[in-house]
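With one protein chain removed, the remaining protein chains of the complex are shown where they sit.
Showing chain A:
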Amino acid sequence: MTGVTVAVPLTASGRVRPLAWVGQTLTMAWRSLVAVRHNPLELVDYSVTPIMFVFLFTYVLGGQMAGSTDAYLMYALPGIIVQNTLFMTVYTAMALNTDLTKGVFDRLRSLPIARSAPLIGRITADLAKHVWAMLLMIGIGLLTGFRITGGFGGFLLGAVLLVVFAAAASWSAVLIGMLAGDAEKVQAFSFTVIFPITFTSSAFVVDTMPGWLQAWSDVNPVTHLSDAYRGLLVGGPVAEPALWSLLWAVGTAAVFGPLAMRAYRSKA
């Protein structure tokens, strides 16, 4: 015996103290991040895929679309980053689903900790990964001819907008993660939804779309977010698309948040 005592972080009524909640959530976030060390493939998901996106759109498709690769990069890089952000929410869903199906949540739930700590911890860690991927893609962009003409303020506000949107989208990911039977179904379902939404936005190109598709593209949340992020990084209208992006974020969180929490509480 080493004389270690466990200070059970509960108040007399059985509720978790706020400070203990923060500690538990950070511990769960630590767990998600430290796992990357032993699972290098996950790092590939978060790093190599974004880099490939940048190269694919710039060198393979870009020259055809905007006349020169540089010009297309200036237009498309913000959209590519937005697309990647949405794709990455799938990993949140898959990781939660794995915890659910492998019994990790059973173990966590049998501990005297806040019910929400595993969930919020995972989302927190994944938002850090979002920031990492965003920085990586901007870095690659800068090396291949992208210029941030919106200044440091634009860059920072853009990052905030992206993280807010990612956090909102994470709630739909949580719901899918809780409801799907296994991680493969999570992936199949999520990409089936996310692919069309991103490619029918203004992220890459609008001009060549038929009228009905352009009409959809105009209200597509990915369009608003891409336009706002592009405006912040390289100039252009910001206020209106940013407002729409935030409204979409609030709406997504308002609809999927409660559904996701309900599914989480009944399952995990």
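Note that in this section a contact is a pair of C-beta atoms (placed from the backbone, for glycine too) under 8 Å apart; a residue touches a chain by one contact, two chains touch by 3 or more; residues count from 1.
In this section, contacts and distances are computed from a predicted model.
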{"item": "Protein name, per the UniProt record, of whichever chain is missing from view (\"Respiratory nitrate reductase beta subunit\", \"ABC-type xenobiotic transporter\", \"Ubiquinol oxidase subunit 2\" or \"siroheme decarboxylase\")", "value": "\"ABC-type xenobiotic transporter\""}
{"item": "Options A:R109, A:R147 or A:R262, residue touching the unrepresented chain", "value": "A:R109"}
{"item": "Chain A, residues in touch with the chain not shown (by the definition above)", "value": "2, 4-10, 14-15, 20, 23-24, 27-28, 30-31, 34-35, 38-39, 42, 99, 102-104, 106-113, 117"}
